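Shown next, in C-alpha cells, is the structure this report addresses.
As you look at this complex, bear in mind that one protein chain is not there, while each of the others sits in place.
Which chain is which? They are A and B, in the order written, and residues in each are numbered from 1.
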Amino acid sequence: MVDPLESSDDDPVQRRRFLLEDTGFDEVPARYRRFYRKWRGAGDQLAPNEAICPVCKVVIRSSRELWPGDRLYCMPCMSRLVVVEATDGRLEAHVSY
Amino acid sequence: MGAAAGREIHDLEHERFLEEVHSFEFWFQSVEGYLAGTTYGHRTETADESPTGAVERQRLITVLSNYCIGEMAALEGASGLIAIAPNQLTKIFLSTQVADEGRHLEVLLHRMRELGVKHPAQEADRRASRSLKQFRAELLKLVQGRDWEAAIFAQNVILESLEFAVFRAHAEGADAITKEVLEGIIKDERRHIGFGENELGRRLHGAPHIRTRLTRVREELDHLVLSMLEDSSREIGVPPDQQGELARSYLQSVERLGFT
Partner (left out) sequence: MADTIDAYSIQNWLESCPQSYLENTEYGHAAGEKEPDFFLQNEVLLEETIKATVQLVVGERCALSASSGLINAAPDEASRRFLATQTLDEARHVEVFTQRLYDLGVRKKDLEGTIQRYANPNLVKFAEVLLEKIDRKDFISGVVGQNIVLEGMAFSVFEMMYAMNESVNPKFAHTLSGTIADERRHVGFGENRIGSLIREHPEKRGEVEQMQKEMSYFMLATFADAFRNNRTVDELEAAGIERPHSQYQGVDLGVMAPEDMEQVLADTVLKEFKTRLGRIGIEYQTPTRP
C-alpha cells in the first residue's frame, strides 16, 4: 500500500488535482464533509478522484486522482481502504484491516 | 481535535484517524449535521402519509415492533460491551453507540405512538418475531460471557448489517415520516457496522485462530438471521425476486471478513 504522504515528489505533476466542495453530505463534522458524497444510484458515475466504500456505500473523495495503492479513509463508517485495480481495469476500494 | 482540518483527510496516520472517529467530539459533530431540526427522528413539517388502511397500518406496526426489539437488543449489547472493551477509546465509541441505540428505540416507539399504539413497548414485545427474541437472548449470552470478539461479531457485524440492509430496503418504499426516521437510523448504523467490521478485521488479522470460534458463532446464529430476513422481507413488502438482494447485502459484510 502506498502512503500518499510518502509518494514521490513528482506525483502532483502527474496526478490530476481536484477542488472539493461540500455536496451536502451531513454525516460527518462540517470540516470533513467535502471528502464524501452520497451515491446517487443507477446513472451516477464516479470521478477519477472518487471510490465507493464497500462497507457503507458512501462515495469517498480525494483532492487527487486516485491510483492503485492509495489509502482512503471512510469517516462515516470509520474504515481504512486501499485502492486496487479490478480485473476490468476499474478502480475499487477494498477494506484494509 | 480536528488535526486534519484543511488537510487531505486520507493523509492522516491510521492511529490518529481512529482517535478522531472514535471520539465523542466526532460523534457529537456528526449527529448535529443530521439530527438538528428533527423531533423524534423527523422534521415536524413532514407530511403524515401513514397508511390509512387497517391491514397496512397493522403491518407497519408489526414491522416497527420488530425494529424496536432489535434496537433493544443492540442497546443491551452495546452497553454490556463497554465493560469488556479493551481500551478507553473503544469504551468511548461504544458509549456513543449506546446513545444511538437508545435514540433508535425511542424514535421507533414514538412512531408507533404516532400510529395510535398506546403502550408501544408492550406491543413491540408482543408482536416481535420469535427468532429475533432468540437472537437477542443469544447476543446477551455472548456479552455476559465477556467474549469480546464473538459479541462484537454478533452485535456490530451480524445484527447491525442485517438492520442496515433491512432499513435501507424499507426506507425506499416507506411513508415520508417513517422514511425520515429510518434514514436517520441508517446514518448511525454506518458507524456501527464500520466499527464492528474494522475492529474484527484487525483482530482476525492479528490472531487468525479467532476465526474458528467466530465461525461456530455464525453457524449458531445463521438460522435465526435467515429467519429474521425472511420475516422482514415479507413484512416490508420486498418482492420475492428482490429478496436475494437483501440477503446479499447482509452477507457481503461477513464475506469481507472471510466468512463464506
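Keep in mind that, in the parts below, a contact is a pair of C-beta atoms (placed from the backbone, for glycine too) under 8 Å apart; a residue touches a chain by one contact, two chains touch by 3 or more.
Every value quoted in this text rests on a predicted model; they were computed, and no experiment measured them.
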item: Left-out chain, listing which of the shown chains it touches; value: B
item: Of B:65, B:96 or B:249, the residue in touch with the unshown chain; value: B:96
item: Touch with the omitted chain, as defined above, among B:106, B:138 or B:230; value: B:106
item: Missing-partner contacts on chain B, residue numbers; value: 1-2, 23-25, 28, 31-32, 35-36, 39-40, 72, 75-76, 79-80, 82-83, 88, 91-92, 94-96, 98-99, 101-103, 105-106, 109, 121, 140
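The rule we apply is simple: only the chains that are shown with their structure count from here on.
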item: CA centroid of chain A to CA centroid of chain B, Å; value: 25
item: Residue numbers on chain B that touch chain A, as the complex places them; value: 2, 4-6, 8-12, 14, 17-18, 21-22, 26, 29-30, 33-34, 164, 187, 190-191, 193-195, 197-198, 201-202, 204-205, 252-253, 256
item: Sites on chain A touched by chain B in the complex; value: 4-5, 26-33, 35, 54-56, 58, 62-64, 70-80, 95, 97
